[in-house]
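One protein chain is absent from this view; the other protein chains keep their places.
A, B and C are the chain letters, set down in written order, and residue numbers restart from 1 in every chain.
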Amino acid sequence: MSPLALSGTPLASGEAGVPVVPTAVDGVFSLLWLVVALPALGALVLLVGGRRTDRWGHLLGCAMPIGSFLLALVMFVQLLGRDHEDRQVAQTLWTWLDVGDYTVQMGLLFDPLSALFVLLITGVGSLIHIYSVGYMAHDDRRRRFFGYLNLFVTAMLVLVLADDYLAVFLGWEGVGLASYLLIGFWAHKDSAATAANKAFVVNRVGDLGMSLAVMLMVATFGTSSFVGVSAGMPETSEAVATVLGLLLLLAACGKSAQVPLQSWLLDAMEGPTPVSALIHAATMVTAGVYLVVRSNFVYELAPVAQTAVVIVGLVTLLVGAVIGCAKDDIKKALAGSTMSQIGYMMLAAGIGPAGYAFAIFHLLTHGFFKANMFLGAGSVMHATNDDVDMRHYGALRKAAPITFATFAFGYLAIIGFPGFSGFFSKDHIIEAAFGENWVYGVGALLGAGITAFYMTRVMLMTFFGERRWRPDVHPHESPAVMTTPLVVLAAGSLVGGVLILGDWIVEWLEPVVGPEEHHELFVPAIVLTGLIVLTVLAGVAVAWSRYGPSQTIADTAPTRVSAATRAARADLYGDALNEAVFMRPGQKLTAALVYVDDVLIDGTVNALAALVGGTSGTARRLQTGFVRSYALTMLGGALLAIAATLAVTLS
Amino acid sequence: MILLAEFESPKVEYATISPLLIVVGAAILGVLVEAFVPRAWRYPVQVGVAALGLLIALADTVRVGLALDTLDAGLLARGSLAVENSMVVDGPTVFLWGTLLVMSLISVLLFAERRLEGGLTSFAGQAAALPGTDAEREASTRGIEHTEVFPLLLFAVTGMLLFPASNDLLLMFVALEVLSLPLYLLCGLARRRRLLSQEAAMKYFLLGAFSSAFFLYGVALIYGFAGSFELADIDAAVSASSGANAYLLGGIGLMAVGLLFKVGAAPFHAWTPDVYQGAPTAVTAFMAACTKIAAFGALMRVFYVAFGGASWDWRPLMWVVAILTMVVGSVIAITQTDVKRMLAYSSIAHAGFVLVGFAGVYAGTGDVVGVTSVSSVLFYLAAYGFSTIGAFAIITLVRDAGGETTALSRWAGLGREAPVLAGTFAFFLLAFAGIPLTSGFIGKWAVFAAAWAGGAWPLVVVAVVMSAVAAFFYVRVIVAMFFSDPVDIKPAVAVPSILTTGVITVTALATVALGVVPGPVLDLAQQAGAFVR
Amino acid sequence: MSFPWLSVIAALPLIGAVALALAPRSRRIAAPLALAVSVLALALGLVAALTQFDPGGGFQLTEQHVWIASLGAYYAMGVDGIGLTLVLLTLVLTPIVILASWHDGDEGRWSTNAFFAWILALEGLAVGVFAATDVFLFYVLFEATLVPIYFLIGGFGGARRNYAAVKFLLFSLLGGLLMLASVVGLYVVAADNGGPTYLLSELSQLPMDETTGRWLFLGFFIAFAVKAPMFPVHTWLPDAAQAATPGTSVLLVSILDKIGTFGMIRFCLGLFPEASQWASPVIIVLAVVSVLYGALLAIGQDDMRRLIAYTSVSHFGFIVLGIFVFTSQGGSGSTLYMFNHGMSTAALFLVTGMLIHRHGSARISDYGGVQRSAPVLAGFFLVAGLSSLSLPGLSPFVSEFLVLAGTFRRSEVAAVAAVLGIVLAALYILLMYKRTMNGPVRDSLPATRDLGTRERLALAPLIAVIVVLGFFPQVLLDVIDPAVGATLDVVGVEQPAPDVMVSEGSLP
Partner (left out) sequence: MNTEHYLTLSALLFTIGATGVLVRRNAIVVFMSVELMLNATNLAFVSFSRAHGQLDGQVAAFFVMVVAAAEVVVGLAIIVAIFRSRRSASVDDASLLKY
């Protein structure tokens, strides 16, 4: 019996999150499976088809997510037309497992939350596919790249559409695989291969949480479906809820690169830039946020776990921001920023009903502007022979004007420049954080300031100041196939804020996460907004003063820097910690065990064999060949036999 | 006290003991043949007499077996006493006779093999001629052979038949000597490596005589205890005696020495490797199979019938001996470098396994037909007899210029040279190791089952571990034959006549049959039932 | 109904083996003939499974004849869902192994005929083992399988094959003989209770006192633990895998070792329910240790074949764990795991074998960047590896998850400890993959020839089965689950119920 089940009393159902109660698919929704199947087909054809598909592979690769996007758009519109209560539709495809009392249906759930994700994934995904046609044009393995991308889209769609935690896990690890393949796409580079491994393994640590969470669900509810778990949660104890919440948080930390499992994301930038944009910025890394929001019915009953989510989010948003400040590698700076922004989302998700909608809102806007900036960075790298060091950039705004302009949109969005999408989403999160607890609020606010600083730094070092180009670099604007997606994404970065108009997104998500709880603030919201803008401006100002056009930027990173800078450059010693605590002791343990297995266990076996052999070698010497000694043995044996018989009986 | 007037001529049930008489008759006929038939004719005549005699005896045994009287139903004992109670012809006797006669018949074929030595048997042409002298060479060029080996074999068989059928300790002693004396001689008659052969004979003789003395002294003590040589009387005395009797216990101990010597149990095993190695291989095969069968038969008869009531006194001794025998046989065999000698140690180990069944002392539970100590031992002996004769027969075929080459190192690569032969030998080894689908497995299973049923499960556990150790050296030979390359000169495999080929074929088939469909023979062993007392 | 399906399926390869042994020695005949025989057996097996088998019907396709009356031994065959799964595993893998080992028999100590004859003999015996419903028959076949595999390792292996073959044999024999002691004990118990019998159906009804049952259980369990292999009696496996040809390793690890875990379900649980419960705490600990120990050691290996062997130790730990937690998820998961592990390990052994064959080295450190010149090989390698690390979507995930979920319901601690294995699995597979396939191409390494058609044909079915069963495991689970349920009924442990019953009505 589960000890967890015994402690605590069932919670009153009133405090529960929102149960998942879908209706069966009908009409256009019955094509839901096709949304997943299209990219799956693409991946299959491209990966199994081999070289035969080289010529048209990238086209097929683009067509599939676009097809999915269009389908999803139709369904989204359909969903819009429905009442709140009817906005969860489910399609059961087949029975995945049915063992004993545990059944898992392979089913899809299309509801307001997953609808938004599907659109984001297929939408941004399609743009990035298109971009990649140009970006990977000179790579002889482009077809395979598109195969992997399609695989990723498939897995990501499974992740957000599945209606059972185990099926979510399928997508969860599926995106992990795609991420692994794509980070290691240039596998001939040792660093890429290592980074891919690291990403997969660290993610697996998070997956432990997911696995255990599903096991706990099976043990507690006999099911792991959203429907079953959400219905059963109110009946169970807070202890179970807390453990579930913490386990799911562990999973989220792995996938979303949250502290303490953040270390893989920076290394993951070894992958081609579209990958960084799609997987490691816009979609996959936000899966953790999806999971937390999706599991609102768990977290609502587990305040401790919620607090943990908030703390993880808060710490990560600061850590990510600090790391972002110290990186000269443009992609790593953006990666730090990604961590930080996801931290915001986690923070919001952890706050509960007051923050779920804003977490998703920020996730969407971030999806646009971060993908935009990553692709922009890719475009910059395209222009500079794949150089990623910002100290080798400078003054690129004239060489690549479209890239510059679109990047600027992303920049303005991320720092929360009023009017841009990020302004709205971040503003709401900080507000919600203040509403929950002023410490959260201050942390979030501080993060906003730092964000402004490092993003400005990136902007300035890349596009402004003097040219610090390498001699053989002749920057140029990217082809249209790459800039078009940039433009679209830039537009998204600008206008993404419309989702909040009239609290649309809050209401939209209500069937999933329940109504927003609005906390009263100690100051009017407008004051807080002002404070945020001021903080951002301060950040920008500091960056301007240090990296502005008037400042000279050293060609190599200065070495005599403060301890804080050194720490930030070393990713706040995250890797060092992992190495010291896990890797090196692990290697020692492994080596020790190999020794133990060889010497102790196998050694015992061999020693036993040697002992028998040795005994044999000695004992056969007793057979001396002298008949008299044989007679002596016999006589001794006879005496012993008689003595023994007598002794046994007479005693 | 005993008046002449009471003297009657003893009643001899000729019809019951006729198989024994047939063999004796054949043996005596053999002696006459030796005296009266011209030298050139002796070989075929002797072989014919021996084979025919054994064959007729075998047929007669079947007749006797079918005619056995059923005694009191509950005991499953069938048969009757004969010759003034000095012999007993019962189920086990008949089974043992049958087995012994079959094995002897096969051995005769091995004895008669002439092709391997260029038209001569593998026995010394003239035992009296010194090794390496002109006399010896002349004897072999003139084709002189000791055809006396056949009557000798028949005499030994006589003793073997009599040994387990004796209901009288004195007769048993006589039988012991009758079976031993010809064997001592046979051991010394090898054509090649005469010195080793003679040494084997001497060692066997001296130690055999030594052990006979122990046996005899034990008989004397038992006589002193019971006042009779008859097993039933001794049994009655044992049942009647309250408390421990030193004569009885001493007698049991000393008789055990004599019998355990014959079966080759530790610590009375020391002769086995030397004699098995030195004796002519055909004789070794005969000894390994038949002596063991006869001796175990006698051991069971004495200890179950006469000393059954005192079984708690001798069981601990037998447990220790069984364990010691298995350990000594299995462990020392591991480092042997001579195939023949290794098989000798293997035979010691097998004696240990049989002793496990013997020491279980399980007579079954009346109505349930199942494995008993007697039936399991009988089956094991039959199974082991076939495989061991087959294995030794194969040893006679691996030769070089100096005759048989038994060094394990010279067997390397035999699997490539003569796959069928090596495969058959490997099969026999697997049977020795007790791998399923061979007779050895069923035999092991049976003795273990009997022992366990008799409460001797610790013995079973030891036996199991020792089986694993024993497997190692069988595998070593297989490795040498199949997985090693010949070191210098390839081993040569002589082409035998139909005789040896037949022996190998028959024994291999028997080993398979007893492993795959052991039912009939197991049933026979079970129908042999209990000893008649 | 009276057609002896199982006997025919088992006999066919054996007859094929004899035919091959007698056929003229020819490299050109041997492999195609063997392939034809094994494919025919597979076809028969599929026909039997699809037309004659009813998943809910207990033991089926039964045959029963008295074999050795006085021993109570019967020639009794029959399969339930568990047995059928493993029979199918055997039938599926053998043709694949033959196809993949097309030329492996040419370089051995003996003829190619012998190589394929032994393989077929092994197939026939293995089918017999999985189908035997008589303990005596099972034991006989169980031991008999040692002979072909022994000659396969010793005759066609690599450098240390003699050592490996002998070590394997002695380990197995020691275990097998301990089991023999228990088999004998069973006879005694049966004989005391109304007459000797070795029929599984009758033995399971025997009254047995606690102490006897436990001792007999131990004899069986140790034999199966050696076979499986579990920590700490696993050391023969790495040596055997290192020395054997890849095909032999597949037969050994994917099929033969399953006899151990199959035996645990069929005999340990089926015959000694009380003792199984009594021993389960210790066994669960040992299983968890196997999981972690095997995984950690796998990480520390430089020889690919040893590495895979150690991963199997880890995987077998999972299987044993699932068996001894006595939950339907655990039991069904374990049975499915046996099948899946067979497939995935076969793929790994074969693909690494193909790589090793190309360069003559099994050392990971001798490789690097192979994917550049042999992308198809790398692709197969990756999928095989991913299946070994139980990636969702590939079949081993389902079974591993079921085992873990079943374990969790019985013991959270064991599940939490065992689940660490999935992280370690990622490490050992991906490190091997990275060091061999990825990274810069080693200067010392000549370009790798990519997989040929035959090799692809051998691997493709494996990968296909792995992927398909990853999404549709229910195909097999439908067959397995009732049989496991019946076994667990025998054990008689109450199934842990969910703490909260979610009403059926709320499900869509």
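By our rule, a residue touches a chain if its C-beta (ideal position, glycine included) is under 8 Å from a C-beta of that chain, and two chains touch if they have at least 3 such contacts.
Not measured: the values here are computed from a predicted model.
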Sort by label and list the shown chains the missing chain touches.
A, B
Have a look at B:Pro131, B:Pro316, B:Pro419 or B:Gly519 and name the one touching the chain we're not showing.
B:Pro131
Can you work out which residue in A:Arg52, A:His518, A:Arg566 or A:Arg628 touches the chain that's missing from view?
A:Arg628
Among the options A:Arg143, A:Lys327, A:His428 or A:Arg620, the absent chain makes contact with A:Arg620
Identify the residue among B:Ser140, B:Gln277, B:Ser347 or B:Ser467 that touches the chain left out of the display.
B:Gln277
In the whole complex, of B:Tyr43, B:Trp97, B:Phe173 or B:Trp319, the residue touching the missing chain would be B:Phe173
Considering the whole complex, not just the chains shown, which residues of subunit A touch the missing one?
620-621, 623-628, 631-632, 635
Against the hidden chain, subunit B presents residues 1-2, 127-128, 130-131, 170, 173-174, 177, 181, 184-185, 188, 194-196, 198-203, 205-206, 209-210, 212-213, 216-217, 219-221, 223-224, 227-229, 273-274, 277-278
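The definition used in the following text is that only the chains that are shown with their structure count from here on.
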Gap in Å, rounded to a whole number, between the CA centres of subunit C and subunit B:
44
Just how far, in Å, is the C-alpha centre of subunit C from the one of subunit A?
36
Considering subunit C alone, which of its residues make contact with at least two other chains?
170
Please name which positions on subunit B make contact with subunit C in the complex.
365, 368-371, 415-416, 430, 433-437, 441-442, 444-445, 448-449, 452-453, 457, 460-461, 464-465, 467-468, 471-472, 475-476, 479, 482-484, 517-519, 522-523, 526
Inside the complex, what are the residues of subunit A that reach subunit B?
612-613, 615-617, 619-620, 623, 625, 627, 629-631, 633-634, 636-638, 640-642, 644-646, 648-650
Which stretch or stretches of subunit A touch subunit C in the complex?
1-5, 19, 21-24, 47, 50, 90, 92, 94-102, 106-107, 166, 169-170, 172-174, 177, 180, 184, 187-190, 192-194, 196-197, 200-201, 204-205, 207-208, 211-212, 214-216, 218-223, 225, 227-229, 231-232, 235-236, 240, 586, 589-591, 593-594, 597, 601-602, 605, 609
